[in-house]
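Moving on to subunit A:
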Amino acid sequence: MTKPVLDLSGIHKSFPGVKALTDVSLRLFPGEVHALMGQNGAGKSTLIKVLTGLYQPDAGTITLDGNPIAPKRTEDAQDLGIRTVYQEVNLCPNLSVAENICAGRFPRKSWLGGGRIDWTAVHTEARRVLAQMDLDIDVAAPLSRYSLSVQQMVAIARALRISARVLILDEPTSSLDDAAVQRLFTVLRRLRDQGLAILFVTHFLDQTYALADRITVMRNGETEGEYLAADLSRLALVNKMVGAPPDQQPTRLDSRAPETGAPVLKAVGLGRRGALQPLDMELKRGEVLGLAGLLGSGRTEAARLLFGADTADEGHVETEGRSGRWHSPREAIAAGIAFCSEDRKHEGAILDLSVRENILLALQARSGLRLCMSHEQQQALADDYIKRLGIKTASADTPIGQLSGGNQQKALLARWLATEPAVLILDEPTRGIDVRAKEDLMDAVRALAHKEDGTGMSILFISSELPEVLHCSDRVLVLRDRRAAGEYRRGELDERSVLEVIAAEPAA
Partner candidate 1 sequence: MKRLLSAPSFTSWVSVVLMAVLFIAGAANYTGFASTQVVLNLLIDNAFLLVIAVGMSFVILSGGIDLSVGSVLALTTMVAAWLLQVAQWPAEAVIVLVLLGGAAFGALQGGVIHVFKLQPFIVTLAGMFLARGLCFLISVDSVTIDAPLFVALSQTQIPLLGGAFLSPGAVIALVVLGLGLWIAHCTAFGRTIYALGGSEASALMMGLNVGRTKVAVYALSGFCASLAGLLFAFYMLSGYGQHGQGVELDAIAAVVIGGTVLTGGYGYVAGALSGVLVLGLIQTLIAFDGTLSSWWTKIVIGALLFVFCAVQRLLSLKKAAS
Partner candidate 2 sequence: APLVMGFSQVGAESEWRTANTASIKAAAKEAGITLKFADAQQKQENQVKAIRSFIAQKVDVIAFSPVVESGWDTVLKEAKTAGIPVILTDRAVKVADPSLYVTFIGSDFVEEGRKAARWLLERAAKTPGAALNIVELQGTVGSAPAIDRKKGFEEVIKTNPKLQIIRSQSGEFTRAKGKEVMESFLKQRDKKIDVLYAHNDDMAIGAIQAIEEAGLKPGQDIVIISIDGVRGAFEAMKAGKLNVTVECNPLLGPQLMQLAKDVVAKKPVEKRITVNEGVFPAEVAAKELPNRKY
């Protein structure tokens, strides 16, 4: 058997009040894809950050090709041939796409050219790597112009650009659609065959089994074990991650809401230049409406217009009691709409504030300056949601920035649930949360909507995971090229045919 390229053993890392890693070990072999699995907060990202020099371990050794290494900075790791894509997109929004890809290693003009950056080469280079993933965008435009999914692909492209020994990807697919994932996988397989060692973190079991040769499972900051993917069944994997044999699968009572519910939110010709063609849409009480589409099909834009995050320049929105255009999210919130953004880092979490304050924020903002509840009530509310959504945190007073990615996502969901909205818009709510939590979330979504007494919430559910959309929704609206491409009732379509609709060539 070949020797591991990278070998971590006995890694310990603790933060004030939290033991994130205890005696963790991990081996990466050349020419293999290694999946790192674990529940939210298991310590995956922390391990990666230790490995790449972003955090210093409290104890433990890391060896590369048998030589001990101790990266102090990310550059050290890079120089050693370790390339990383971190969990949150960590690029500079103000720089162009091409610069983000090439920063640190710009192609230069020769000495004669003054050694300056060769911008033409930078752009060609950027286009080349992006082309590997079938992405054809203007590389000279600033990164901030693109959606999170594009940014994520740019981050991956950056890591792929330079050939390396070890490639680490922390949930790279969390906001990619299926096609993009497949393209990424093609690239990864090729790299693997070239002898690269790839460490891959994901919460999608399908992807794990499609790609990984070997799996390391982490639980509560410890290594649970290392397995060959072929030897580990899905069920066994989930059990190892969760730590106990699954309690009896909850019986999924599908109490369908009466379909005659009155529309609570209606969009009439709602559109915005450059973002969304006029859209008609209706959301009934107690209904889950799925929004499906490819990257850039305009789902996020539609959600933002419905919520007033962007102002529409045509059409209007009707809710019970009023009709018109939103000028700010405040108005939408007042009308009982909630919106959980896909970009939790920039549009969701207030990183330095505590989990409690983050959960409370929207509720408080709605009731204005007067405190909406006493400190004890706040605490109780936060604790309640922490328990209900299984948010892994030291306490409700921990800054949300110290939570793992998935747990942040849950806390943000709690923020909106706390406002008890009539309409809840969820943009990629399952992004970065683990298998178990995802199922719980989908159950929760359905439970929130489908109340027997007809008082359920109306939910607009956006996800790049088509199975999720189909599983959750009563109705699915497909967007293509920033306009509605069709609407389907539950059961009318299966995954394949929806995919066909989604990916159809635009009618001329």
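One rule holds for everything that comes next: contacts are C-beta pairs under 8 Å (C-beta built on N, C-alpha and C of every residue); 3 or more make two chains touch, one makes a residue touch a chain; residues count from 1.
How were these picked? Simply put, all candidates are chains of the complex that A comes from, given by their letters.
Just so we're clear, the structure is a prediction, and the values are computed from it rather than from any experiment.
Student: Using the contact rule from the top, which of the candidates 1 or 2 touches subunit A in this complex?
Tutor: 1
Student: So in the complex, the part of subunit A that touches candidate 1 is made up of which residues?
Tutor: Residues 54, 73-75, 77-78, 84, 86, 90-95, 99-100, 103-104, 106, 114, 116-117, 142, 158 of subunit A touch candidate 1 in their complex.
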